[in-house]
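For this view, one protein chain was removed and the others were kept in their places.
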Amino acid sequence: MAEINVSVNGRAYTRDVEPRTLLVHFLRDAIGLTGTHVGCDTSQCGACTVLLDGRGVKSCTVLAVQANGAQVTTIEGLETNGALHPLQAAFREAHGLQCGFCTPGMIMSSVDLLSHNPHPTEGEIRHALEGNLCRCTGYHNIVKAVQIAANTMAAGGSAVAAD
Amino acid sequence: MATTAQPGASLMGASVRRKEDPRFITGTGRYTDDLKLAGQTYAAFVRSPHANATINAIDASAALAIPGVHAVLTGEDMKKAGVNPIPPGWLHPGIKIAEYRALAVGRVAHVGNAVAVVIADSPTIARDAADAVVVDYTDHPAVADAVSALKPGAPLVHADAPGNVVFTWQLGDAAATDAAIAGAKTVVKQHLVNQRLIANAMEPRASLASYDPAADELTLYVTSQNPHVHRLIMGAFVLGIPEHKFRVIAPDVGGGFGSKIFIYPEECVVAWASKVVGRPVKWTATRSEAYLTDAHGRDHDTDVEMAFDANGKIVALRVKTVANLGAYLTLFAPAVPTYLYGTLLSGQYNIPAIHVDVTAAYTHTTPVDAYRGAGRPEATYVLERTLDVAARQLGIDPAELRRRNLIAPDAFPFQTAVALQYDSGNYEPALDKALAMVDYKGFRAQQAAARAKGKLLGIGLSSYIEACGLAPSHIVGSLGAQAGLYESGVVRIHPTGKVTVLTGSHSHGQGHETTFAQIVASELGCTIDDVEIVHGDTGRVPFGMGTYGSRSGAVGGAAIFNSLQKVKEKGRKIAAHLLEAAPEDVDFAGGNYFVKGSPSRAKGFGEVALAAYLAHNIPADMEPGLEATTFFNPGNFVFPFGTHIAAVEVDSETGQVTVQRYVAVDDFGNVINPMIVDGQLHGGIAQGTAQALWEGAQYDSNGQLLTGSLMNYAIPKAEFLPNFETDRTVTPSPVNPLGVKGAGEAGTIASTAAVANAVIDALSPFGITHLDMPLTPAKIWSAIQGAKGGN
Partner (left out) sequence: MYPASFEYHPAASVQDALALLAKYGDEPKLLAGGHSLIPVMKLRFASPAHLIDIGRIPALSAITDGGSAVHIGATARHASVVSSPVVRQKVPLLAEVASHIGDPLIRNMGTIGGSLAHADPAADLPAAMLALGATLVATGPAGTRTIAADDFFTDVFTTALHPGEMLTEIRVPARGAGSGGAYEKNPDPASGYAIVGIAAQVQVSGGTITAARVGMTGLGPKAMRLAAVEGALTGKPATAATVAAAAAHAADGLVFVDDARGSAAYKGNLARVHTRRALARALAAATA
């Protein structure tokens, strides 16, 4: 076992983990944050996407020990003071989700995208989401959601009240 | 764009934002694998690496020696305990049903066939231990493709299915078809392969079972599209547990596309094992397991003959199909290549004579069953691909050839030559609208100009019809279904006027919590937030047949609608009583009962609800309470239709296809929530396009799955697809009170042929008339070279 200290959504956790524990299993099983999903075993679907020190990563392909000392943000940590992140609001507004399983990863990946490209074109959005698979939406409304969120954020909106 | 609900206004036809989204966008959805019960253990399966093998011995000693392992259980253990094989849910005369045991006994028939299960304290220990189970096999030759399986001398999948024939099935008038073909001006012949697909719902299958000895009750959480069907079949046929001692809960389900209809070995094992080990047992599939064990779809090999008169009118259609059903029969497998396929072979067209002949084969592969569309995409592909081949051969424009053969709008109800009676339809307006949206004439001009510069553009049409709202119990019963296909809907009005709806439909992405709430809010004049939709729990919902076959709106929604009418009617009597008026003088609108002509004499729906429960002052002959149940069993299927058009560009140097535009005009009858219907369509188009261009399960001759992961089975990424352009015509269905049809599968049914036709159209300058899917760059390039007289 190895002891790790990880900050998840701003809260510090100290846990003993088997070195083989994947970050996604640490999040889901050790600290009970089940919003991050596992959709594949070949690092492709992106359902497990979280932010590791601010960058989007596939938490199924990161060992929990690699996150020792790091800051992790999951879908559960996106709201601020009870207000939805613009991407969360936009995914609902644009019907960018159906079964909801890929959604947390899709949103986290989009957060990463907009953090370094605040005004992506449709093509850039589609390209940036190549590591996140959705089987329900055909991506049409996901792309729209990211565009809406980009506009909201450009207009200075940081968060949207949940209704 | 979504709209926000206004109380009082009718919400039918409004793009209301989804009620279920807040939990999904915040990570608080609850999927089966998210659940954790006290004392929970974990299952891992030992699976066959061989497609056809005898099991000589299973040595679990090393696995059992690993600390944290509770049990290693085998098929013999299950059989000894009295667990039965998993039965199919649809029978044909003469069908050969192979014994399908949750854990194999004596032999395995496909790679991934479960042989043993390990139950352990953690998933890692379970996996380690499963790897430590040693199984001694004798490997035998295998057969993976159905055409080979039916040849004399092919390896036998099951000793009691000679020649690997599961059943043969025919529909239509063979003699009339033969005669019409013999007398036809032109007969177009085409061989078509509709390749095997793998559904790949993003949430892998999972199950969690817990046995409570105090109540002698088993609870199973499972990724199911139809929890009551799970309870019925697992309880009554496999495990021998009566319904009142068996609760099945399907919490949030992360997509299904058919693959979560069926009763799978793993959930039977988990349910049984939880009682054996006396602890809750959870199993969650890896994606690799999903590829090997989720039921696959399609896999037809078909010869088509389409006969025409001198005017380009179809006079007959003869279809001969070999369907690969894999190693075992799962729930709907016998129905998919027969009643969901052969009956659709008239499409939108007036075809006087049709005959279809299907032979279903066992092979040493993963079972094949319903995948989004289930039979109807195969039928549409047969018709629409062949029509394009014919158009080329006859020298008639593909759009014009379709138009000439459409069933006339005044011909409904229309009896096809393959059993179905279409109740309604008006096909030409959808065709015209789609052609206008894509600017068909303009595209043809652009295409000609591009060709002159060596650029390959193509356009493809698919005018489809589908029969969905899978329901009429008397019809499906007469055709071999072992269950009815009605749906239940309970509307429970609480004393405050708030509403709980219990539905047997089960959303796994379709948004029922929203659309069903829209029906309620529109009928009762409340807001959707006043309505709670309960689904996916046999402990709360009286009964249900679940969600597949685009049936939830047309059958489940209609059941709720009818219950709402019953509730409103009872409310009217109470209101009349309170208002001292005759019931026939009381109207209901905007959430108020009022006396006709004097709207100030009114009682709000909430007041009436309270009165119903107080029962201090209700009609003397009336029971208290305000609740109604409906089991809705419509008289027919519903028949959505439309025309989809794809425009593509093919890179002649690499064979790469780019989908430039995709236009869809559909008729789903009345639409409850256009935003959700468009979403269903988008996803369906993506999956159908994927069959045309990228997806295809491949086995080698030993029955090894070569496309067993997302590394080698290409489901579409965002970049592969364009935005979709959608529009509708509206021809309400007469068979349900909502006038709705199904929209869940149409995109998949239509799009495969549209995209394939577009690619072949692009390649037509080379004289290429057909290629089998998926239309990969390698295949396209080789075909171009072949046409050029090169390689």
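Letters A and B mark the chains as written, and numbering starts fresh at 1 in each.
Simple rule for what comes next: contacts are C-beta pairs under 8 Å (C-beta built on N, C-alpha and C of every residue); 3 or more make two chains touch, one makes a residue touch a chain.
Note that the structure is a prediction, hence the values are computed from the model and not measured.
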| item | value |
| --- | --- |
| Visible chains in contact with the missing one | A, B |
| Absent-chain contact - pick from A:6, A:33, A:62 or A:84 | A:62 |
| Candidates A:6, A:33, A:52 or A:107 - the one touching the absent chain | A:52 |
| Hidden partner chain, touching residue among A:9, A:36, A:73 or A:109 | A:109 |
| Contact footprint on subunit A, counting only the chain that is left out | 2, 18-20, 22, 25, 38, 41-44, 46, 49, 52, 55-58, 60-63, 65-66, 68, 109, 112-113, 116, 128, 130-132 |
| Missing-chain contacts mapped onto subunit B | 123-124, 127-128, 131, 286, 288, 653-656, 694, 698, 706, 710-715, 717, 720, 776-779, 781-782, 785, 791 |
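Criterion: only the chains that are shown with their structure count from here on.
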| item | value |
| --- | --- |
| Centre-to-centre distance between subunit B and subunit A (centres being mean Cα positions), rounded to whole Å | 29 |
| Partner subunit B, residues of subunit A touching it in the complex | 18, 20, 28-29, 32-42, 44-45, 47, 74-76, 78-79, 84, 88-89, 91-95, 97-104, 107, 122-123, 125-127, 129-130, 132-143, 162 |
| Subunit B residues within the subunit A interface of the complex | 1-2, 15, 17-18, 20-31, 33-34, 36, 124, 200-204, 252-255, 257, 284, 286-288, 508-511, 675-676, 678-680, 682-687, 709-711, 715-719, 721, 723-724, 747 |
